[in-house]
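Note that one protein chain of the assembly has been removed; the remaining protein chains are unaltered in position.
And then subunit A:
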């Protein structure tokens, strides 16, 4: 069998490139915790409204005692519930998603907040947003003929602004302003 020395060299170069890519990915995954969203957690999509975690009152942004922020959202044709949320910039945020009907996907453009929402499973992603601003949160998986209309609004605000709004007594402000906007 004949293998040209040049070809052999090229195979070695190719293997080297492959190894380089693979080691970057492995380093990120194993040492920096950069992973694809996966927590393999199941839930009965038909009973979401009855579940404790995803009951109507528990949706949206929740801040735990220790300051950790979790956002719970339900995807259903053709909206994410709630329709608007406000979160602080430069803060780790855990998103937990469920679908109440079919397959959906969600991402916020130009950020790494992205996951599929498969009925029967809870999708969880962690992200943090360096830049404050208004972000659309888009459904990126075909879910039916109204799919184009499926999006929510995310306001990412300065960390100081967020802290201030929570420190003042009428701190429910955030919620009230949201409601006012909705009523308009």
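In this section, a residue touches a chain if its C-beta (ideal position, glycine included) is under 8 Å from a C-beta of that chain, and two chains touch if they have at least 3 such contacts; residues count from 1.
Basically, contacts and distances are computed from a predicted model.
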Q. Name the absent chain by its UniProt protein name; which of "Lactate utilization protein", "Dihydroorotase", "ABC transporter permease subunit" or "Cytochrome C oxidase subunit I" is it?
A. "Cytochrome C oxidase subunit I"
Q | Those residues of subunit A which, in the complete complex, touch the missing chain | A | 1-4, 6-7, 10-11, 14-15, 17-18, 21-22, 25-26, 28-29, 34-46, 101-103, 105, 107-110, 112, 114-124, 134, 136, 138-149, 151, 153
